[in-house]
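Missing here: one protein chain of the complex. Every other protein chain is in place.
Chain nomenclature is as follows: A and B, assigned in order of appearance, with residue numbering initiated at 1 for each chain independently.
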Amino acid sequence: MLEAYAQNLVYGILVGALYGLTAVGLSLVFGVTKFLNVSHGEFLMFGGYASFWLFNLWKVDPFLSLPAAIVFLLAIGALFYKLLFGRMVKLAEGVKIQNTLLIGFGLSLILQNLALRFWTADTRSITTFYSGAVFAFAGVRFPLVRVASMVIALVVIVALQLFLRRTYTGKALRATVENWEAATLMGIDIQRVYLLSFVMGAALAGVAGALVSVGYTIDPAMGMGWTLKSLVVMVLGGLGSITGTFIGGLVLGITESVTGLALGFTYREVVGLVLFILVLIFRPQGLFGTKEG
Amino acid sequence: MNRIQIVVVLLLIAILLAVPMAIKSESTINLAVYVLLFVSLASSWNILGGLSGQTNLGHAAFFGAGTLVTRTLWLSGWNIFPSLLAGGLVAVALALLVGIPAFRLRGVYFAIGTLALSQILYITVGNTLPMISSLPAQDLAVYQLAPRYYLFLGVALLTIGAGYVLVNSRLGLGIMAVREEEDAAESLGVSALKHKLLALSISAFFGGLAGGGFAFYHVGYYPQLTFGPEWTFDSMMMAYIGGVGTIVGPIIGAVFFVILRELLALNLAEFHVIVFGTLFILVVLFLPDGMIGVLEKVRKAFARR
Partner (left out) sequence: MLKIEAIDAYYGDLQALWGISMQVNEGELVALVGPNGAGKTTTLRVITGLLKPASGSIYLDNHHLGKESAHKIVELGISMVPEGGKIFTAMSVLENLELGAFVAEARKVKDQTLKWVFEIFPRLSERKDQRAGTLSGGERQMLAIGRALMSKPKLLLLDEPSFGLAPILVEQMFEMIKEINRQAVTVLLVEQNVRAALELAQRAYVIENGRIVGQGTGDDLISFESVRSAYLG
């Protein structure tokens, strides 16, 4: 019995890393632009399919094609920013959040549908020669692919942190999060900062999606579920903290996995909702929130 | 409302009441049923999303809960009316589950909470009730369309009526004040929390009633279906295209939606989501007051001449 829990704990951590990565992308966008892009999950889905088709059509290893997924999502992010989200930059914060929610929601349904038409509803996954590789330790199995995915997620997060803390552009982003007018007074071009953070958010989702396609499965309707998990993780971890959000992802992953074992698979998803409501009631700023979200 | 408007409304209601007696084509009545269903959904969403200004991304949760509860009770022997009521009340309970913790915080938490609620119910119901829910043979034998039509008509009229009464009441004034400028309203003694919860409850209740109607109407369907995000999206979209925040807007939006859907079904079946999605986005970006807004502008342009 203990072994089963330990195994689920591990699985929870491994998938939680991806929850965290995706949530960080969404959090980055929201923190800087105050856009809540609920089509974030669809960006993840596209990342997954990009990786999948590169593998299926041209045999490109999914880990090697990560840069391609990144570039693809940077482009898609830029496209939708220019087309849609960029138009809402000047709005007052309340209206901005509301409108981006609505547009993001509409966009997500459109993108889901497009994916459905082009790629069918079939669930897909990438199977490489090393997909079955597992290393076992103390009776617990560690699927190699998923471990590698977690490592990559960590690397990306660390790289992001370095970017935000050490580079001028990164600091400009952080300044914009805190006070965009003051940032403008420094000579920072807010339009560019918004665009940058939006496409970066999309790219982070794309990486997560590519990792999901090889370690798990993808399908056209997966987006909304991932968006939701990102939102719950964002609230759980606390807006304004990247590390906090990542840890929030791990927490969600572990809680889901362990609860799934205890209460059965059918009620796994309810965990997320329960956690969300608990956080709202007892600690609205999240576990690591720096200020009122 | 002035005399003329009252007469027009009564006339319309009379016409609507006469439909099943005058029209014999079942497919037309089915279409009418769907229009009434969507009018209820759009109007109920509008009470929270438009009048109260709280973005609700999980209206499907209320619709679905109403369907599930009503169907279960009705098929186990309850009369349809208490089943409907129960459905509406359960929807309210779910709404408050999210609303009470979320409304104390910024609006974004409520939106996330409702999205979470509907998605999670969608998946969990899909997991626990994967089989189709079918009307048993004896009910099928006595199935009549007219009662369904009248039920939906009643729900639609009640929903619109509730919206209308709300807008013209002190309570409604408070709700709209909270929408416009929450802090200012609070400082005038208007409890933002109470008003938001009230709008939420009314919206959820009628969403649940619409769901109950769906359960009464459909012979067979998958229980998971009514929790799907398309229901939320369609409600939002109809309210926006017609004119969010107005009473008539959602009605116009619903009629427009059903008509356009019928036309498209003839040519572009599955493109419906893409077409409506794009339309919705365009409206939010460029015509936030919807068709009512456009009509207003036209009216004003003529008035100036």
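By our rule, a residue touches a chain if its C-beta (ideal position, glycine included) is under 8 Å from a C-beta of that chain, and two chains touch if they have at least 3 such contacts.
All values reported here derive from a predicted model rather than from experimental measurement.
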Could you run through the displayed chains and say which ones the absent chain touches?
A
Kindly state which of the options A:121, A:182 or A:281 is in contact with the chain not pictured.
A:182
From A:87, A:124 or A:174, the answer for touching the chain not displayed is A:174
Those residues of chain A that touch the unshown chain are 168, 171-172, 174-175, 178-179, 181-190, 240, 290
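By definition in this document, only the chains that are shown with their structure count from here on.
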For chain A, which residues are in contact with chain B within the complex?
36, 38, 84, 87, 94, 97-99, 101-103, 105-107, 109-110, 112-114, 117, 224-225, 227-228, 231-232, 235, 265-267, 269-270, 272-273, 276-277, 280-281, 284, 293
In the complex, go through chain B and note every residue touching chain A.
53, 55, 57, 97-98, 101-102, 104-109, 111-113, 115-117, 119-120, 123-124, 127-128, 229-230, 232-233, 236-237, 240, 270, 273-274, 277-278, 280-281, 284-285
